[in-house]
Every structure is written in structure tokens, then in C-alpha cells.
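What you see is the complex with one protein chain gone and the rest in place.
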Amino acid sequence: LHRRQFAIIAGIMQTLFIVLFAKYVKYIDPLDDSRRVYSGTDYPLFQDVHLMIFVGFGFLMAFLKRYGFSAVSVNLLLSAFVIQFAMLLRGFLTVAFSETGLFSIGIPEMISAESSCAAVLITMGVLLGRLTPVQFLLLAFFETLLNVVVEHFVFNYLHVSVLSSKFPKIYREFQVNDSGRSLSVHTFGAYFGLAAAMVGHKKNVMEMDEHGGIHHSDLFSMIGTLLLWVFFPSFNAAIQEPEDARHRAIMNTYLAMASSTVTTFMVSSCVDTLGRFNMIHIQSSTLAGGVAIGKSSRVPTYSSNTYSGSAANAVLYPYHAVIVGVVAAILSVIGHAWISPRLEKSLHLFDTCGVHNLHGMPGILAGMLSIGFAYFYEPESYGKTLYHIYPYWIGGELNGDRENVSQAQYQAIGLLVILITAIIGGLLTGCILKIKIWNQVDDPDFPHGEMNYYAQSDVNFLSKYKHA
Amino acid sequence: LHRRQFAIIAGIMQTLFIVLFAKYVKYIDPLDDSRRVYSGTDYPLFQDVHLMIFVGFGFLMAFLKRYGFSAVSVNLLLSAFVIQFAMLLRGFLTVAFSETGLFSIGIPEMISAESSCAAVLITMGVLLGRLTPVQFLLLAFFETLLNVVVEHFVFNYLHVSVLSSKFPKIYREFQVNDSGRSLSVHTFGAYFGLAAAMVGHKKNVMEMDEHGGIHHSDLFSMIGTLLLWVFFPSFNAAIQEPEDARHRAIMNTYLAMASSTVTTFMVSSCVDTLGRFNMIHIQSSTLAGGVAIGKSSRVPTYSSNTYSGSAANAVLYPYHAVIVGVVAAILSVIGHAWISPRLEKSLHLFDTCGVHNLHGMPGILAGMLSIGFAYFYEPESYGKTLYHIYPYWIGGELNGDRENVSQAQYQAIGLLVILITAIIGGLLTGCILKIKIWNQVDDPDFPHGEMNYYAQSDVNFLSKYKHA
Partner (left out) sequence: LHRRQFAIIAGIMQTLFIVLFAKYVKYIDPLDDSRRVYSGTDYPLFQDVHLMIFVGFGFLMAFLKRYGFSAVSVNLLLSAFVIQFAMLLRGFLTVAFSETGLFSIGIPEMISAESSCAAVLITMGVLLGRLTPVQFLLLAFFETLLNVVVEHFVFNYLHVSVLSSKFPKIYREFQVNDSGRSLSVHTFGAYFGLAAAMVGHKKNVMEMDEHGGIHHSDLFSMIGTLLLWVFFPSFNAAIQEPEDARHRAIMNTYLAMASSTVTTFMVSSCVDTLGRFNMIHIQSSTLAGGVAIGKSSRVPTYSSNTYSGSAANAVLYPYHAVIVGVVAAILSVIGHAWISPRLEKSLHLFDTCGVHNLHGMPGILAGMLSIGFAYFYEPESYGKTLYHIYPYWIGGELNGDRENVSQAQYQAIGLLVILITAIIGGLLTGCILKIKIWNQVDDPDFPHGEMNYYAQSDVNFLSKYKHA
């Protein structure tokens, strides 16, 4: 029965999904809602994000020789699982569902579902090589559940419950398409994973990997890095509107990526006594700019059923984006070079893919920046877009009462709520996964010769060549 | 002369193409026909399909260590050959050509040409490692010829010959852009290849491949799998219209892919006594949902010069798409695990890439589904789109007389015609390729040391390091 654990749990989940889809989900009628159809605008952006999630994240984690295939396959499994689950969860939280008992899905819901995948995949990066597939599946289940609920809470109940009575039409029209989700993706995913890693699974997988020169695995990993690099502007812009916010999200991300790449090479060469580059830095820190700018360029708008600015801000000047990229890269390389080794030694906190340095710290930087920009930017400098960015700013049509200080406070509260829930959720999930009823990865210190790692724990990607 | 065979045949073909392009082809004038220009809609979809054909299919077949480079290169050669040939063939079948002696090409013709590539590449998957490049080129020639003609017959002469007199304007306007081609791609390609494999070439290439652990070749193969995975919604939606059909094609494919992936992992773990996953299943069966839904979400419309529903239907409810994905994945994994080994033993039918399990059976499933949906769906549930899906349904402006039963019969006839022609065509082509005048692959059982496989049959990808 232990060997059938994965099949049973996956089977139950998939059956449940079928039932829920059958009872509660319908397609939006694109003839009724012109914003929801295939529109030359959203679908290409969706495809960029889709490619990033399924190919980019998978190959990014393929740098460990012994887990390359596992990384790519489990990435695929979890993503396919999460997109169904997240679509259902978000649907149950819509107004349409509470009113009619049905909700409808379209391209924007697909984009949202992919963001939920990103959070789970980031968490997976922390724990790669230390969980069995059945554990990963449970992890994805709990994390997605918590993530969607927290995100809903932050964007909807924290301070905008007036909305539904006030703008019922808009509310209903756009109730599912939401933006400002970046905070819940990078920061949540990273700290959830780190907290789960704290609880158990204290093994350093890296050291078990074979040493040697530059491997092909590093080139595979570069496929992932480059795909993320290339599509980060789309990722940050996919759920932005109106046009000027989307445009700014693209440009800010582009500039931050460029400056953070040059800075990564520079700092990586500095921290090495011989002035050489470290390939781990190149594979990861070059992306830090996109993570850090991600949140601060986010603009939650009408479409998100949320008038919160909690995770949102706008970088208005190109050089701010360039500077954010530089700072994020410095932070990330320093994290790889000095902070991670210290965490391993003092806290026994092992982070297989260095997620803390790519998503964790740059994510918090982004949160800080969103507080700072809200505080320091003159309201006038936003021009026409002020109320798109901060709908509750004083003088807007929502009768908001916020100005620099209060908006900055809201940003800070949002960041804290996300961080705290992620850590508590991660700790709890880590405990659940430690329960002995689940398949566990065997002690990797045990000499296992040519046997595949997964082979010892009932899972193997090589069933062509079975070991007895 | 034997050694120049490939160059001579390729040279003749390419010269012929130049002459035909010079005499009969012109570009459409985008200023005259607004639907044909670059339009933010069709070109991005074309690019998705283009990436899928040239990169996705090539790398999908790269999992055999000894044929990785061959797979990718021959994939490129055949595709480049077929897109020219298919564009010409389709053009000769247009009304515009029969009336004016000229036909024009644009983005939609490029999309159609890529579908023809897909059929040939699927066939190539069955025969990989067992044909020389010159044989592959001939195979592509015959298969494309037959495929385009059959497709034309099914969609135009089977029951819609009244059309041209009735709606001459529409007819002429859209005469080349056609949809509903999925049936002719997956099912045709798979059974054509299997029939050709029956005739000769009875060798098991797989066993000749080196055994061992997880190879980098499997990661290359995953690049192909994931690219197909990511772009399948675009592939199924590229030639759909109007907007609501395209939207539904995207959504249905997306859900079917997700559910078929989770199911593949589940069933793969079930069929293994130790509960492990089989990497072949992951590389292939995860895509089965897209194949099976492909056809049934197809909506041939005005634009296809065809009012046939022969290969078409529409999945109207999300949970139907989810279920189709589950069933297709089960079928496909069972095919890999039990049916393929039996076919090899009893019929000596070797299928290098397991095409029967990915394209063959799920393709037939799709055909069945299109019959079933036509039969069971209430006409009212289609809403406004009924006549887009079944233009000859009773009460439409084409004075059709079909209802559930008769439409289902037409669907069945279409499936049978495609299947029978594919098998006969494959058998004949297999016989032609066996003729001794063509370069043949030598007996691979002969010990060949470090010599490259292709080196023995006048073809080698390594001319830098020639063997005397």
C-alpha cells in the first residue's frame, strides 16, 4: 500500500477536481464580455508566463546532476496539479460564486493560476531532493490553499470591504482577474519553503552531488535562467492594466534585469579572491532585479477586485528601476556568498537552490521599496495614474483618505501579513510532511552505490531498468 | 552515384519548388484583405506553432542517445521541405487557382503548412533510426501529397460541394484558411507511420541504444515535451474562429493537458510494481490530453471553405475537457505499458517513439468523442455558436438538414476515411521505400564498433572526423 500512496492521493485529488469542475465551473461567454476573449493582448502574455513556469522553472532547478530529471518532472506534475486547484479555489472566493453558485473561467484565470504555480515551484526549489513526490504533492496542496486564502484576505478584507456595495457592476465584471500578486508569489513561496525546511529534512543535497568541472547540467540550468530572464517583463506585466501601467511594468523590469545582470558579474568577480565568476551567481542573481522590481511595479486596479495598494507601487523613473536592479543583485550575490553558508552552519537551514537569495531577500527588498515609494513620491508626479496605483488616495472617486504616510503603512501591513502567514504555514506543513505515514526520502548518507536515489523510496524515474 | 542520391533528389525538388513558386504564387495584398495581414492575433499564434514544430518535435525525439542529433536535424530538413511543398499543394486546390491560375499566400497558409509538417513528423517518430535521409525525404513527399488530398476530399467533396455556387464571395475570400485539420494530423500521421513500419524495417532501435541511468538525452527530450505541452493550446486554437471557438479551444486544451499530466503520473506509478514513474510515460503521455481534445474542440467554419463537421465538435463544459484528459492519459500509459510490447511481439510492429500511444490511440479517442458529442449534446446548449460548429445543422442559413444522429454519422465517416487512407497510403509508401534503389540502413545487428550508424549507409553527421 505504501507503494500506491502517490497513486491513491493523486487519484483522489483528480477525481475531486472533476466533480468540482462539473458542479461549479463554466466558461465565460466571450461574446458577452469582450475583455475576456482571446485578444491579441492577454493570450501572448499568458503564453510567455506559461513558458516561464513550465520550462523555465523546471530547467532552472536542473543544475543538480542527480536531480535534473526529477526537477523537471516534478515541476510539471506540481504545476499541472496547482493550475486546476488554484482555479477552483479562486473561483470559490469570487462574488459570482457566492451569488450564483457558479463561476466562470477564462484567460485571466489561467494567468492567475500560473502565478500560484510559481509560489509552489519556488518552495520546491528550497526542498528539491529532500521530498518524495507524494510529499511534494501534499506540500503543493497546503501551500496553494493557504496562498490563495491569504492573498484574498490581503487584497479584499484588509480594507476594501465597502467595495461590493459601492461598485457592484465593476466588481462583478472583473471579479477574478487580479494583479498585485507578486508579493504573494516570491516572498510567500520563499519563506514558506524555508520554514518547512527548518522543521525537518536537514540534509545538504548539494554535497552529495558529484563534484567536477562545468557540467552539461549547468547548461540545462542556463536554459531555465535565460527563459526566466527573457520572460520576466511579461511575468510582471501580465496582469497589469491600464496600458500605461503595463507599459511601465515592462520597461521597469527590462531595465532592472539588465542592470542586475551586469552587477551580478561585477560583484561575483569581487567576492572571489581570484576575480572569477561563480556560475551559481550567474544562474540565479541575474534574475534578482526582476524579482525586486516585480512587486514595486505592480499596480492592483479595478480588475483585481481590490483597491488595496498593499503590494503595489509604481516605479516612475527609469533610473530608479536601474538602481533597484543593482541593489537586488548585490543583495543576492552576498546572500549566496555569505548568508547562505552561515544559515546552513548556524540554523542547519539547507536551501537547495538558494531560493532565499533569489526570491526571499529580493522579495523583501521589493516590499520595502513599495513602502518607500509610497512614502517619498510626490502624489503629483504620478500624473493621471495616481488613482490607478492607489485607488484610496485622498480625493479619488472611492472617497479614500490615504496620503503618503498612511499608504506606506498599508504597504507595510501587507508585507508583514504575507511574511507571517508564510512562515507559520511553512512550519505547519513541514510538520505534516514529517509524519511517518508518508513516503520519506531515505538517509542519503547511506552508501547507495549505483542505485537511484528515488529507487530507495519507492519512486524512480527509471522503471525501464528496475532494480530488484 | 548512390552517395549523391540525396543531393540529387533534394536538388530536383527544390528546383521544382522554385519553378512552381515563380509561376503560380503571389503574396496576398494585405491592404486588400484585412483578415490576412499581420494582426497581433494570428502571427503570435503562428509563432507558437512554429516553435512547437521546429524545436518541440525535434527535441521530443532526441531521447535516443544515438539518434539525438539525427532526430533534430532530420526534423528540420523535413519541416523545411514540407512547408514549401504543402503550401504549393494546398494552393493548387484552391478555387482562386482553378479560376485565375494563380494563388496567394499569407500567414494562414503558413499555419496550414505547419500542420502538414506535424503529420510528417509524427510519422517520422515511428520510423526514427530505421530510414536514411533520402528515404525520409521520399516519405515526406508521399505522405504530404496524400494528406493534403485526403484532407481536401474530406472537407470539401464529402458533402459540401454545393457551397461554391451558393456563397461564392465567402468561398473565394477564405478559400485557403482552413481548420479542422487535427484529425488529419495526429490520426493520419500515426497510422501512416505504423502501416509503413509494418511493411519493412522490423528492427528494434530502442534495444540498440545504450542502457544506463538517466541520461542528458532525457533532459533534451523533456525540452521537447515541455515545449509541446506549453504550446498545445495555441496549436489547437491557431486556426479557430470566431473568437468564442478559439477561446474554448484554448481553455479546453489547457484543462485537458493539466488533468492528463496528473493522471499520467498516477497511472505510471500504478503500472509499476514498485510504484515508480516511467520517464517514457512522462515524456509522452502527459501530452495525450492535448491530442484527444484537439480534434473534439476543433470548429471548422466558413473560413475553411468547408461546412463539414467531419472532424469537429466542441467541448462545451470545462469538466468534459478534464475528463477527456484523464481518459487519454490512461489510454496512453496503458498503451506504453501493455499494448506496445504486445504489438512488437505479435506483429513485429516497432514504434520507435511510441507514436501509437501518444497520437494514434488518443487520436481515435478524439474521433470517437466528436461522434459522441454530436450525438449527445442538446443543440440548444450550444447557444449562438451552433451553426459555427455544425453549419449544416437543421435550420441554419445553409439549409442543412442534420440533427444529432446524422451529424454523428458524418463525424464517423470522416474518421473512417482518414484512417483507411492513412493505412493504405502507409503500406504503399512502406513498399516504395523498401525498393533497393534507395539507400537503406544497414543491418544494425552487425557489430559496428565506434562507427557511426549513419556512416555505414553513406550518411553521417560527423564529416569533421571521417572514417575511411
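Here are some notes:
Going in written order, the chains are labelled A and B, and every chain counts its residues from 1.
Note that contacts are C-beta pairs under 8 Å (C-beta built on N, C-alpha and C of every residue); 3 or more make two chains touch, one makes a residue touch a chain.
On a predicted model such as this, the values are computed, not experimentally measured, just so you know.
Only one residue in the set B:Phe17, B:Phe153, B:Tyr317 or B:Tyr375 touches the chain that does not appear here, and it is B:Phe17. Between the chain not shown and the residues A:Ala22, A:Leu145 or A:Leu226, the one that touches is A:Leu226.
In the complete complex, the hidden chain is touched by one of A:Leu145, A:Val262, A:Met368 or A:Ala412, namely A:Val262.
Considering B:Gly68, B:Gly275, B:Gly335 or B:Gly360, the position touching the chain not shown turns out to be B:Gly68 (whole complex). The omitted chain makes contact with chain B at the following residues, 2-7, 10-11, 13-14, 17-18, 21-22, 25-27, 29-31, 36-38, 40-41, 43-44, 47, 50-51, 54-55, 58-59, 62, 68-69, 72-73, 76-77, 80-81, 83-84, 105-107, 110, 133, 216-217, 220, 223, 450, 452, 454-455, 458-466. The chain not shown here touches chain A at positions 39-41, 44, 48, 211-214, 216, 218-219, 222-223, 226-227, 229-231, 234, 237, 243-244, 246-248, 250-251, 254-255, 257-259, 261-263, 265-270, 272-280, 282, 286, 316-319, 322-323, 326, 383-384.
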